[in-house]
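Would you mind keeping the following structure in view while I ask a few things?
Moving on to chain A:
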Amino acid sequence: LTGCAQSQRGDQGGGGKTGGTLNFGLEGQPKLFDPFYANEGATFTVTHQIFNNLVTFKPGTTELTGDLASSYETAADGLSYTFHLRAGVKFTDGTTFDADAVCKNFTRWYNQTGAGQSEAVSQYWVDNVGGFADGKDPSLYKGCQAKDTSTAVVSVTKTSSQFLDLLAEAPFAIQSPTAMDKGKANEVKQQGDSFTFPDYSNAPVGTGPFKLAKNDVANKTIELVRNEDYWGEKAKLDKIIFKVIGDETVRKQELQSGGIDGYNLPSPADWSALETAGYQVLKRPVFNVLYLGVGQKNNASLRDLKVRQALAYAINRDQLVKTQLPAGAKVATQFQPENVDGYAKDVQAYNYDLARAKQLLNEAGASKLSVNFYWPSEVTRPYMPNPQNIYTAIANDLKAAGITVNAITKPWNGGYLTDVDQGKADLFLLGWTGDIPAPANWTGTFFASTTNRFGIGNSPWGQQLVDSLKAADAEPDTAKRTADYQDINKKLMSDYLPGVPLSHSPPAIVFKKGITGFVPSPMTSSEESYASVSLG
Partner candidate 1 sequence: MALLEVRDLTVQFRRRGEEPFTAVDGVSFDVDPGQTIGLVGESGCGKSVTSLAIMGLLPRKGNQVTGSVRFEDTELLSLSQSQMRDRRGRDLGMVFQDPLSSLNPVVSIGLQVTEVLERHRGMARKAAMVEATELLDKVGIPDPGRRLSEYPHQLSGGMRQRALIAMALACRPRLLIADEPTTALDVTIQAQILALLKELVTDTGTALIMITHDLGVVAGLCDEVNVLYGGRVVERAARHELFAEPRHPYTHGLLASIPRLDAPRGEKLVPIKGSVADNIPWDGACAFAPRCPNALDTCTQVTPEQESLANRLLRCHNPVEVTA
Partner candidate 2 sequence: MSEPLVSVEDVKVHFPIKRGVVLDRTIGYVYAVDGVSLTIQRGETYGLVGESGCGKSTLGRGMLRLVEPTGGRVVFDGTDLSALRGENLRRMRRRMQMVFQDPLSSLDPRQSVESILVEGMRAHELDKGREETGKQLRELLSAVGLPSTALRKYPHEFSGGQRQRIGIARALAVKPDLIIADEPVSALDVSVQAQVVNLLEDLQEQFGLTYLVIAHDLAVVRHISDRVGVMYLGGLVEEAGSDELYAEPLHPYTKALLSAVPVPDPLVEDRRERILLTGDLPSPAAPPTGCRFHTRCPWRQAERCDTERPVLREILGGHRVACHFAEEIRDGKIRPHEVEPVLVHPDEVLIAPDAG
Partner candidate 3 sequence: MTITSRKARIDKLAENGDAGVSLVASAWRRLRRSPVFLVGAAIIVAFVLIALLSPLLAPHDPSATLLLDQVSKAQNKIPDPQPGYPLGGDDQGRDFLSRLLIGSQQTLMVGVLATLFGLAGGLVLGTLAGALSGWVDTVVMRIVDVMLSIPSILLAVSIAALFVHPNQYTVIVAVAIVQIPVFARLLRGSMLAQRASDHVLAARALGVKPGAIVFRHMLPNSLSPVIVQATIVLATSIIDAAALSFLGLGNPDDSVPEWGSMLGRSQGLLDSHPELSFWPACCIIVVALGFTLCGESLRDALDPKNRR
């Protein structure tokens, strides 16, 4: 596997003019600017401009390519990776980027101690790589070796379908070891019910096209300026000002009143109006899934496949997608979109069929089915633009099938996720935006454990599903692995049906007329670069 080392950004940027400031509406306040400790999109949107990873996805695709590593190879046994590093790259603090710096980054990640090991702090590492140097938990990572200044070899403990993809993820950006040492980057502390981060987290040093100039918390603005010494093609913009605006309506109005030049995640309802008004609404390729989760823990009738199938038949997903979801949304046939490995074409379909649903319920002896139905308030997710509307539409369908629906709503972080995690919900709305195109990041994540949100441990096939997912992930042979996952997806839809996949909907980003050079990524803002953006 050899990635090609060429800067593609320049080509796509076209000939936009240089200079100027882009004001951009960011959907949330970044927690910090050290991506390793972050787990939300707002942070990654910013850090992706400041940092580079060893590898990256080609803009607008899910295809892996080199970045700081101009090329890379995977060993035949799948247990080590060799990265050939780009020469002449400097961190914005003036220090040199080399194999040593790469390994120092790996070592830093691996050597987290104390609070740094908490899943609340180093979530991506813990979720995807596992344990740390102290060996308490098994880790996928084994070691890093700087063969020479421009070659780094990273070894792993077992083959993994997703390791390379992972390194393209925002948290695993390469940061300046000198700056991290100076800023005591690892001094995460638990304070009260939460964690505090060292100064470094507000003064990140990377190799990216921009550097952080100012984080004005009082005014909720973040200012990036062009990195004049960037190793690749220099950014066109002098400055990016991110204005933190939590509410999507407020973002829209700020765009309309000219305060910002673009913003992330416009409400799908606004797309057509914005387009009519002359704004560019850039839709990202679909890379998410919205599903109706079915919790088997509390409600015994839901352990019956027929009941779950009845639910699937009862929901008019075509209409849901047509009326409640944005343009470009599709009905989901399985728990992952087409552009992720392992997509199965011939899964069992559940077309809207009310009679069938009722019949299945009858057969299962659950004609008087009563469920509590959780939906989250105070939140929109890229895959779920308006939870209440979606809930209402589905609830209406279920009621039509004779199911009693009790609505329960909670704020996203104010009980919704907790309750769902604890299996309190019979039905719940949830979804996923993929980090990487590896199926392990999808079905592998949803059903990784029998005590998951769906409570699949309550069904005999639960363990079976978990095992088959583990096996598929560890399969080094790509073709075999793909087949394994396809098989799993088919079974998921026909034999297990732990939930009802509803839709894939494209999240969008909007810009003022005349702004060019932005390439929307399926993996959304954490993989989108503003270096090629130009004011026109």
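Quick note on selection: all candidates are chains of the complex that A comes from, given by their letters.
Here is the rule we use: contacts are C-beta pairs under 8 Å (C-beta built on N, C-alpha and C of every residue); 3 or more make two chains touch, one makes a residue touch a chain; residues count from 1.
Since we're looking at a predicted model, the values are computed, not measured.
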Numbered candidate touching chain A, per complex, among 1, 2 or 3: 3
Contacting residues of chain A [partner candidate 3, same complex]: 248-249, 252, 256, 267-273, 319, 322-329, 375, 377-378, 385-386, 388-389, 392-393, 395-396, 407-411, 414-415
